[in-house]
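The structure appears below as structure tokens.
All protein chains but one are shown in place.
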Amino acid sequence: MTFSPELEAKFADLITHYPEGRQRAALIPMLMFGQEEVGSITNEFMNEVARRLGLTPMQVDEVVGYYSMLHKKPMGKYHVQVCTNVACMLRGGAELYDQACHKLGLGHKEVSADGLVSLEEVECMGACSWAPAVQVNFDFHHEVTADQLDTILEGLKK
Amino acid sequence: MALVNVTINGIPVQAENGSLLIEVARQNGIEIPAFCYYEGMSLQAACRMCLVEVEKAPKLMAGCTLPVAEGMVVRTESEPVVKARKTTLEFLLSNHPLDCPVCDKGGECELQDMTFKYGVGESRFTEVKQHVPEKQWSPVVFYDAPRCILCYRCVRVCNEGMGVGALGISYRGVNAEIIPSHGDHLECDECGSCIDICPVGSLTSGIYRYKTRPWEMEHVGTVCTHCSNGCKTTLGVRNNEIVRGNNRDKSGINGEFLCVKGRYAFDFTQHPERLQTPLVRNEAGELEPASWSRALKLVAEKFKALAGPEFGVIGSTRTTNEENYLLQKFARTALGTHSIDHHRTGDVVTLIDALSGKTGQLAALEDLYTSKAVLVVASDLAQQHPLLAGKIRANFRHHKAAVYAVTPGPVREDKIARRSIRIAEADSLAGVEQLREALAKETELVIVFGDAIQGDKVRQLVAFGESLGIPVKYIALVDYANSRGALDMGLLPGLAPGYHAAAPGRSLQQMLDDSSLAALWVVGANPLKGGRKLAASGAFVVVQDLFLTETAQRADVVLPAASAYEKNGTVTNVCGQVQRLKKGVETVGAKTDLAIIGLLARGMGVNLGKVDADAVFHEIAASVPGYNQLPMPVILTGGAAQTHPVNGGVPASLVPGLIASARDTLFTTGSLTRYSKILNEVLEKPGALYR
Partner (left out) sequence: MKLFNEPSPLETKIISFRFGLENSASIDTYLANDGYQALRKALAMTPDDIINEVKASNLRGRGGAGFPTGMKWSFVPRASEKPKYIVVNADESEPGTCKDRLLIQHDPHQLIEGCLLGALAVGAKKGWVYIRGEYNYLIHIMDKAIAEAYKHGFLGKNIGGTDFSFDLYTHTGAGAYECGEESALLESLEGKRGVPRIRPPFPAVSGAFQSPTLLNNVETFSSVPAILRMGGQAYADLGVPKSGGTRLVCMSGHVNKPGVYEVPLGFPMMKFINEIGGGVWKGRALKAVIPGGSSSPLLKAEECDIPMDYDSIAKAGSMLGSGGLMVMDETTDMVKVALRIMRFYQHESCGWCIPCREGTTWLKKMLQRVSDGHGQTRDIDLIGDLAQNMMGRTFCPLGDAAAMPTIAIVKKYRNEFEEYVARNPFATPELVSIA
């Protein structure tokens, strides 16, 4: 399996961050950064990472299954995450999530037919004081109103 | 280590400082219940069943990870502890399917037992349970996630116990479940240890499932008949059928260890091609069924007529010591021949000769677990001697033993080895020499060697061992369930029982090659396997076997024999440890080789004394050097006792060149496993390390 030169360089650098013989430590960063490029945690990707770190594919699988941001199935190009945890809920997060469901016609962890957008109801993402919050991929949107959510979602359609 | 005073439930006890409370309690007769704690394996503290009250601790403590300390006061049955146990069980049962009536484990389920002992009789759970469909991971392993209590025993026994690591955990929280090595299926030893160790019915066995309830079986403790390691196996027998093999009670030298063969490959006894009536070659030259009386009469008459030096006898590596002893006695006395041999697979004879005048240098199985260092030469132990490999792994795990391997290809020991040397088998001794410096720094050593080391190489290896200046013990590897017994009982040309010189005779190969041979009696062996020919075309051939093997097809008379699971007697394992076989089932029409020999003797008018397993064993114990000091109570109660053979004068004529291991893997042992349906289903790439 081949990666872009940038990603390869990143992987090569990552390995040097950990003590000798402890290169397994690079696993989660490799999966996270690789997922951005590969699109999801495919079997081929898992096997490749396993090979590079001297792990069995199952050992990688164990880790992938544990973390909620590692997806075996591709999410949309724009992954919309709406927080409904307490702080956001108190300020309308749950309503925003419902609005997003209706507007996108998607449910939790569903992807649009064209692969453009996916939706996820997420747990607290650390924007409590500026609730309710929405994240599109890694971009935060704070104090989101219903109108703003519409604008955000419509912006994704381009 | 220093002793400390601990009080458990008001009883003052002494224990080694720092030992685990759960163990200290057990040693003092107090059971602290647990699912995830498992003696000998890594600690988890996951099930929370072992929570106990410790004075001055702010909350209940997990007994499985709590080291005892001076003055500790513990209560294991106080009200808060009992309540915690009840509620933990309540939590566990909340998502448990409670399909006990159809669960294989029902009746021997630890969750069931604990619920009976500690649980509440009423469920407060009224929600919908989480359901996941059952999965099949291999022909023998099924996984039912909803029943799983996530104690991680299976993961640990596979990784730590077997050194395979084919099981893992994926997902998290209530969705967490056990996953197999290759996505949707397992590639592993298929040893079934995971199924065996599962406290509930989450992992079930492909061949046992839905067959019976545990209490409907008889449990017969005997010895596995597949390789030379001599694992004790407890056969679950129902309606004269073996439905399960395990060793859950940890009796025997193997504890609960069993490999794929021991656990599943008993089904050859039920194979449709099993011989159930004698066969006699008719005038048309075809084998036709005959009655036992007719067949025995015919054989006895022929034997009487053909007795003499032109008579050849080939014994078995799987028949009992008693059968082997009686066979050679019969051959050497009544049949008047010294041409007796068997398929030799390891050079024990030269080892005993090389150790002449020394004592205590033949290692017992336990030495592999206790020795500070182990050297493996020219053998893939995990494939060929799984129990030996398991003991070495346990030694490494528990005692940090120094392991060295000198092998031609990668072996599982590499993972734990201080040093592994890759070298052709023929050059093994040069490889061993490379380790001289390291080995000399050890305080003791066990050397385990395969058939590549034979003849002078054995002497050179022993000389090397002696030159290290540390105590060294040896194991000469042999292949089959009673390979060692065949050697000990003198199924050898020129060697009588107990490695005593006898008159010379033909070797196995010489018998096959000698066109003047008048008769050949093959007991439980298949020398004509692989297209080999018997030169004496006119020889009268009698074969005793379970199946119509290549050799049996050449026979004039074929006598159906009983398997090791169908008879009593003793066998001797690779380390010379004698154990008792116990009859589990009976196959209609077959007779034990011992009975057949006795009947033939009677037919010939020869008096061999009382022919039953116990009587012959007493004769062996009385007359065979090495077997005469065996502690009888140990053997009679199902234990293992090591023989101490001494060199009684090994003749130079016994050339070692005829020794050849069959290089079996976990999934083959020649003729028996060919007839095991289940073993053929799970067949893996031999020698694969499953990466």
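Going in written order, the chains are labelled A and B, and every chain counts its residues from 1.
By our rule, a contact is a pair of C-beta atoms (placed from the backbone, for glycine too) under 8 Å apart; a residue touches a chain by one contact, two chains touch by 3 or more.
None of these values were measured; they are calculated from a predicted model.
Of the candidate positions B:Ala2, B:Val174 or B:Ala622, contact with the hidden chain is made by B:Val174.
Only one of B:Ala25, B:Leu60, B:Leu275 or B:Ile392 touches the chain withheld from this view, namely B:Leu60. Remark: the omitted chain is touched by one listed residue; of B:Glu79, B:Glu127 or B:Glu437 this is B:Glu127. The chain not displayed touches chain B at residues 43-49, 51, 58-60, 65, 84, 87-88, 90-92, 94-95, 121-122, 124-125, 127-128, 130, 149-150, 169, 171-176. The chain not shown here touches chain A at positions 17-19, 22, 24-29, 31-33, 53, 62-63, 66-70, 84-87, 89-91, 122-131, 135, 138-140, 142.
Methods note: only the chains that are shown with their structure count from here on.
Against chain B, in their complex, chain A makes its touches with residues 43, 56-59, 61-62, 64-66.
Interface residues of chain B, counted against chain A in their complex, comprise 165-166, 168-172, 179-183, 691.
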